[in-house]
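All protein chains of the complex are present and in place, except for one that has been dropped.
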Amino acid sequence: MHFDLDELQYEFRDAVRKVLSAELSPAHLRAIWEEGHDYSSTIWPHLVSLGLPELLVPGAHGGGDGAPVDVVLLLEECGYACLPEPIVETGLIAPLVLSRFGTEQQQAEWLPRLAAGEAIVATCLGEDHLVADGARADAVLVRKDDELHWVPRTAVHATPVEGIDPSRRLALCEFELGADTLLAADPEAVRAAQDAGAFGTSALLVGLAQRLTETTRDYLLERQQFGRPIGSFQALKHRLADVAVQTEAARSLVWYASYALSEGSADASRAVHMAKAAANEAAFAANYAALQLHGGIGFTWEHDLHFWLQRGKALERSFGSTAHHRTALADDILAEVWS
Amino acid sequence: MHFDLDELQYEFRDAVRKVLSAELSPAHLRAIWEEGHDYSSTIWPHLVSLGLPELLVPGAHGGGDGAPVDVVLLLEECGYACLPEPIVETGLIAPLVLSRFGTEQQQAEWLPRLAAGEAIVATCLGEDHLVADGARADAVLVRKDDELHWVPRTAVHATPVEGIDPSRRLALCEFELGADTLLAADPEAVRAAQDAGAFGTSALLVGLAQRLTETTRDYLLERQQFGRPIGSFQALKHRLADVAVQTEAARSLVWYASYALSEGSADASRAVHMAKAAANEAAFAANYAALQLHGGIGFTWEHDLHFWLQRGKALERSFGSTAHHRTALADDILAEVWS
Amino acid sequence: MDLRLTPSQTDFRNEIRTWLEENVPTEKFQPPSTEEGFARHREWERALHGAGFAAVHWPVEYGGRGMDPINTAIFYDEYLRANAPARLNRLALGLAGPTLIELGDADQRSRWLPNMLTCDDIWCQGFSEPGAGSDLAGLRTRGEVSGDTVLVNGQKIWTSHSRFADWIFALVRTDPDAPKHKGITFLMIDRHSPGVEVRPIRQMNHQADFAELFFTDVEVPVANVIGGIDNGWRVAMATLTHERSSNLNTAAHFHQVLAEVLALVPENLRRDPVVRLQIARFHEEIEAYRYITLRTLSSLSTGKQPGPQSAMGKLWWSEMQTRIFEFGLSMLGERAELLEPTPGEKSALIQSYWLSRASHIYAGSNEIQRNIISERVLGLPKGN
Partner (left out) sequence: MDLRLTPSQTDFRNEIRTWLEENVPTEKFQPPSTEEGFARHREWERALHGAGFAAVHWPVEYGGRGMDPINTAIFYDEYLRANAPARLNRLALGLAGPTLIELGDADQRSRWLPNMLTCDDIWCQGFSEPGAGSDLAGLRTRGEVSGDTVLVNGQKIWTSHSRFADWIFALVRTDPDAPKHKGITFLMIDRHSPGVEVRPIRQMNHQADFAELFFTDVEVPVANVIGGIDNGWRVAMATLTHERSSNLNTAAHFHQVLAEVLALVPENLRRDPVVRLQIARFHEEIEAYRYITLRTLSSLSTGKQPGPQSAMGKLWWSEMQTRIFEFGLSMLGERAELLEPTPGEKSALIQSYWLSRASHIYAGSNEIQRNIISERVLGLPKGN
């Protein structure tokens, strides 16, 4: 019994961190935000050369044969860096769902492209037809009731819309669904896609909360008021301590979810519900503390803080709100207790 | 338009405060707690001579002809002092309900006794048959569905039970209800009794929260740790500040409820729901902060703090929990919005 | 305790109501930051002034109606009820004017007050600085007094309306060697003076409600000093007292906010006990705020010292409002992040949400509010 990532996983994490901190500085991120929908990625090739997008593609299709547990630390780094790419959709949901539920043809056509980092995937699994990177993705994974469809770009009609985080490149999408797009008519497949999305987003949120905490810590050490660093004021210290606690709690659940998904445990969905709910709340608390403790400066567009604040606010509701996941969790655990 | 109590009401308040602080010291209270069910009141005569129990009895029956607004500050004082008497039941619910809904005979028999301070009243308006002062009251006001009954002691079978606050002298009660005990078969009467109880208890809770805040403030000024009064630690200051804010908010709503009840306003029940919910939460917050900021000493029986902690915990759920009142409030306000 | 209006209050209320019903423009104005919008707002303000409603709380001798705080609140409740245009010169009428009336000299009053009422002069506030923040007295904008002139150099931040303002009431440090609170001077600065520059601040919510002001060798006559050189802290404190009795954040306003959010609750959640409990709590909190405010107004109107609740209003409404918006965002679900309002939204809720977060910081951060409550209301020791 050992609950920690292993050395190789930490080394991969360090490599991703190194690349992201070099290639995705706040100034870089700012330029991307200014470009919005027109942004053309210069980061993606770096992630491809690191082998991140291919990690979960089966070896038979040229991928890394990895499991969610191999990617959890990397996704935390992506959240930490505020990565403006649909890494969860492309690097996690798509390879997992395609390799498990896709038709032979879909697998043969798309898995090698995913492994080569040549396809960007978006998803539309909820009720709204609001899709991050919807106008740009090479394919969109779409849920319709109990069906999953794999919709190539040619069958996607996307209307870009403005959101608080321009780098999410939101679009309202309509899809031409048919027998040719059907991936699986199977609630299990839908659930696998949603679980993967919620898990991946929870890892992003933990990294994001971590970044907000560190940025705020740095500011508290630097900013002087009343003749001393404001980080010496106990009410501020305690507030950030509470965020750190919530972040570590969420991280612990997210790690477990990565393990349960990798093992295909019976409680994997339950683990994902807990991970996403806890990560939502950690990100919420981090957001609240970060802006408040930065004071006015954090409210300006010119300060970098808001990239993480706005991304976090969007991700808090992507792939399931806290209430959604807790309701599902209650249904699951209470079915045993009050049958 | 003027939202404040008047000079006479403040003077009466001061008189009650004076008597209670003289006659109901913590040492006195401790003696009462030790005696529990056997406690024989020495405070009641003082309240009678001040004219408190008679205040809401109609003048025609020898009372003070007052209204809830005249009693709100006095009940705050009773909560502040942790008064071990059923003052809300005897001095508020009983005269209001009897004078508005009682039969001529019930009025003639009981209102003069209430005015003279010669009768102690308990109530049983909820679902449980757990009655404070149930074994001691001269009459118990009992709800049965939409009926109110006025049950004299002879028709009450009370089994004393132990609660966290011995001075509440709890009893599990059975009642002999019949045509002779019927006071009103009228949902309005039930509602009037419940509103009066919830309002009165909310005033007690505000006074109780005030006392907890002041006691804790005093302790924070006195107790030294790390070479300074612990009241200089910002996290502790902010915590108590939040309690003070909640208490003042609750007080504002309780004052309004006293006015709405006195005026017989259409929104009186709504005002009571808000007052009790807010007072519950203020008392909850005060309880939490008071015990935490006192540290270990507050957890001992020998320290006086717990009288208010235990009383508050009991009253938080008497005459309706926060959830109960907010649910009713939502039903009321949303009936207009989403009809 | 009597919440009915007195006969004279009723008369006043009826007078306002009738006048507003007859005069409030039906079309919505452009924002005052546009030329067209500014002209329309000023026209409206002059109509208000013509009817004697520009500053009902000012003394009659200065063009007001001499109304007490209760009547002033009645005015603003009617104003909100009539859905009348946003006030154009709020900082002049609410802060600069009352400060002048209290601490200005006769020349200063007659020089500035009339143009405030007519909106010939629009005013903005120059208190906050980037380096000062919650520590207002830590301000560093310099004012060198030499002869009849104060030479101002420095920077102010978080001014609102400054893009179309004509005057700035500002704090400058005239004695850098004096203790922090002693060397400050309260100064009226002509925004059109050479050396004054305004730069809008783009906010994280994709809007720009505030600006920065830069002063480079700006010459201000000593006659523009209020309350004497190096005596500005006392004047500023008087100004801030007026800030606390703002008439914008009323219970009626927050009920409007809540109603807008309730319109976003989808049909299938309207019976959800979680949703309903939250709504009940919001309603309760707004009503609590109503009576917190009314207690203070009642004390002020009768010349009584206001109770402890008077220090608590800003903390209460700012955090409550954010919770209401947060609830609204959860009702929007995934669409909450859109800058384009979804059906039912008056404007993008997420933008109001972020703006509401700023209210936890401005006008004395909520941490400062809690310090004040613990020290002034509870009597706990200062510091930390």
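As written, the chains take the letters A, B and C, and residue 1 is the first residue of each chain.
Methods note: a contact is a pair of C-beta atoms (placed from the backbone, for glycine too) under 8 Å apart; a residue touches a chain by one contact, two chains touch by 3 or more.
Since we're looking at a predicted model, the values are computed, not measured.
The hidden chain, counted over the whole complex, makes contact with A, B, C. Looking at B:Ser41, B:Ser262 or B:Ser321, the residue that reaches the missing chain in the full complex is B:Ser321. Residue-wise, the contact with the chain that is not shown comes from B:Leu170, picked out of B:Leu29, B:Leu114, B:Val156 or B:Leu170. Touching the omitted chain from chain A are residues 1-6, 69, 213, 217, 220-221, 229, 231-234, 237-238, 240-242, 244-245, 248-253, 255-256, 258-259, 273-274, 277-278, 323, 326-327, 329-331, 333-334, 337-338. Residues of chain B in contact with the chain left out of this view: 126-128, 130, 161-165, 168, 170, 223, 225-226, 233-236, 291-292, 295-303, 305-306, 309-310, 313-314, 317-318, 321, 323.
If you put the missing chain back, the residues of chain C touching it would be 272-274, 277, 384.
Assume only the chains that are shown with their structure count from here on.
The most distant chain from chain B, with centres taken as the mean of CA atoms, is A.
Separating the CA-averaged centres of chain A and chain B is a span of 52 Å. We define each chain's centre as the mean of its Cα atoms; on that basis chain B and chain C are separated by 40 Å. Within chain A, the positions touching two or more other chains are listed as 233-235. Counting only residues that touch two or more partner chains, chain C has 367, 370, 384.
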